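Yeah, one chain of the complex is gone here, protein chain that is, but the others are all in their spots.
The chains carry the letters A, B and C, assigned in the order they are written, with residues numbered from 1 in each.
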Amino acid sequence: MNHPEIWMLAAAGLFGLGLYSLIIARHLLRQLIAIKIMGSAVFLVLVVTAGLVDGSLDGIAQALVLTGIVIAVAAIAFALALVVSLAETTGSISLNPDDDDGR
Amino acid sequence: MSLLLDAFAALLLLIGAFFYLAGTVGLIRFPDALSRLHALTKADNIGLLSICAGSALMAGELRVALLLLLIWLMALFAATVSAHLIARRSLRDAEDSGADAGKSPS
Amino acid sequence: MVIDVFLALGLVVLAWQALIGGSLFRGIVMFIVFGMVLTLAWAWLGSPDLAMAEAAIGAGVTGALIMIAYWRLRRINAVEPRDPSPARSRLALVIAVLATGLVGAIGLAAVSALTGDATAARVMNETLPDTGLGNPITGVLIVFRNLDTLLEVAVVLAAYIAARAALGRESADLPLPPAPDTPLLTPLVVTLAPLTMVVAIYLLKAGSQYPGGAFQASALLAALGVLLVLTGRVGPAAAANWLTRAGLVIGTLVFCLVGLGMLVIGAPLLAIPGIWAVYLIEAAMMISIGLTLVLLFAGAPGLSGKRS
Partner (left out) sequence: MNRLSLLRAGIVLVLLVLVWLILDGLDSLLTGLVAAVIGASLFVLLHVPRPYHLRIWRLPRFVLFFLVESVRGAVDVAWRAFHPALPIVPAMIDHGVELPAGQPRMLLVSVISLLPGTLSADLDSDGKMLKVHAISEDPDIAVRTLQAQIAYLYGLIGTPRP
């Protein structure tokens, strides 16, 4: 890993993009994708800041991120179940449906 | 001898890269979804075959060569089946919307 | 350097494509492509373990879950939210730019402060040979920080229970798209299923020495399960039989039993008695996580032999 700065900038960009989309998007699926991408940015920061130990990537950081990837899919699955059940009961796929026709 | 082998392996890798390039050029230039699938399946298949063959030569070990063969077969299988499913979908979507995708004007 | 820039830039552009503008369907596809490029990035950064997990779980299973949810939402026919007003976007832009600057500043500061003196990782690398394991990541997950991993398996189980609770009893099983009626699918499944099984077990076994392990193997099993559900070879069932229930909890259960068992014989809690225990725990985790992900995809409490 010769250029950690590049990856840090990419992670910052991903986090910013995710946050922006999380705020402006109305569709809950889009917001979930935004959260996932912000999570990936955090994983990148974690692994890259841990850096190299004896010539290979820090195993502890890798293991933590591996755990994180699995937790993230479980959390997303739970969130998707909430979204589907929200749509079934209220007929809306947004957290603030009142804004939808507020023009 | 080993130099000759290396040169041959490098040549195979280059041929593989060429076919991947051709497949991508076809993907961009061909006019419709079905024609693009032609470029992807055929060119990438031979591209991957050459790259696997080149890597196998470089590794010079039977087990690795067989592993690469297995990888090629699996990728081949996945590529053709998914190409068929994509073609089918785009054809049926076109039928549903009344247009005719990928057909020559008859 | 060129490849670093290429991959990093690719990630940002794909995230942009997935999040801003365009149809949601296109966004989901771009998100899956983002996962694939992130896979390449992990591999390039030198972590095949993360690459495998990202390909199978981050892009594969997550993509499948989001796609099936998208399909279900379309079927429910709920109101699709409209695009937001520009006034709100301006504030969001300011916040996002500030966040980008903050993360970038923290990241760059952390990188410039890197001394290469990661004591914990070095100690871990030195003690790893004592465990009989060759893969430091499996070492951390099962031996050194196994309380984290135990809690993680429990969190996955909890997420499953919470998802079932959210869906409620009346919607015992969610709709699934009809299996495509192409005669291609039976030979496809018959060919891929046995092979996937063998590769999953290989990943589990290899994980002790080389990249791989329970998480990657469970993702492969989940992918196999998703394929079986989508092709109609396995269908949702209204109730879980005892086998399904046992599969769901076996990961947590075996982990706890091994950990507590050590207390009984006078060793510290969650000490790992030997390499056989690592395999045992990993196999149980593979079954539990794989099954949980398939059930979450199928949106049903149980699975039955064939979809009607």
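Keep in mind that, in the parts below, contacts are C-beta pairs under 8 Å (C-beta built on N, C-alpha and C of every residue); 3 or more make two chains touch, one makes a residue touch a chain.
Since we're looking at a predicted model, the values are computed, not measured.
**Q** Quick one: which shown chains sit in contact with the chain that's not drawn?
**A** Per the contact definition above, the missing chain touches B, C.
**Q** What does the interface between chain C and the hidden chain look like in terms of residue numbers?
**A** Residues of chain C in touch with the missing chain: 181-184, 186-190, 193-195, 197-199, 201-202, 205-206, 233.
**Q** Which residues does chain B use to touch the chain missing from this display?
**A** Residues 18-19, 22-23, 25-26, 29-32, 34-35, 37-39, 41-43, 45-47, 63, 66-67, 70, 76-77, 80-81, 83-84, 87-88, 91-92, 102-104 of chain B touch the chain absent from view.
Rule of thumb we're sticking to: only the chains that are shown with their structure count from here on.
**Q** Which word fits how the chains touch one another: line, ring, star, complete or other?
**A** line
**Q** Using mean CA coordinates as chain centres, what's the gap between chain A and chain C in Å?
**A** From the centre of chain A to the centre of chain C is 13 Å.
**Q** How many angstrom lie between the CA centroids of chain A and chain B, rounded to a whole number?
**A** Centres of chain A and chain B (C-alpha means) sit 33 Å apart.
**Q** Provide the residue numbers of chain A that touch chain C in the complex, in ascending order.
**A** Interface residues on chain A, with respect to chain C: 1-21, 23-27, 29-30, 32-34, 36-37, 40-41, 43-45, 47-54, 56-67, 69-78, 80-85, 87-88, 90-94, 97, 99-101, 103.
**Q** Mind pulling up the chain C residues that touch chain B in the complex?
**A** Answer in residue numbers: 180, 182, 184, 188, 191, 195.
**Q** Which residues of chain C touch chain A in their complex?
**A** The touching residues are 1, 4-5, 8-9, 11-12, 15-16, 18-20, 24, 27-28, 31, 34, 38, 41-42, 45-47, 49-50, 53-54, 57-58, 61-62, 65-66, 69-70, 72-73, 76, 78-85, 88-89, 91-93, 95-97, 99-101, 103-104, 106-108, 110-111, 114, 116, 118, 120-122, 124-125, 136-137, 139-141, 144-145, 148-149, 152, 155-156, 159-160, 162-164, 166-168, 171, 174, 215, 289, 292-293, 296, 299.
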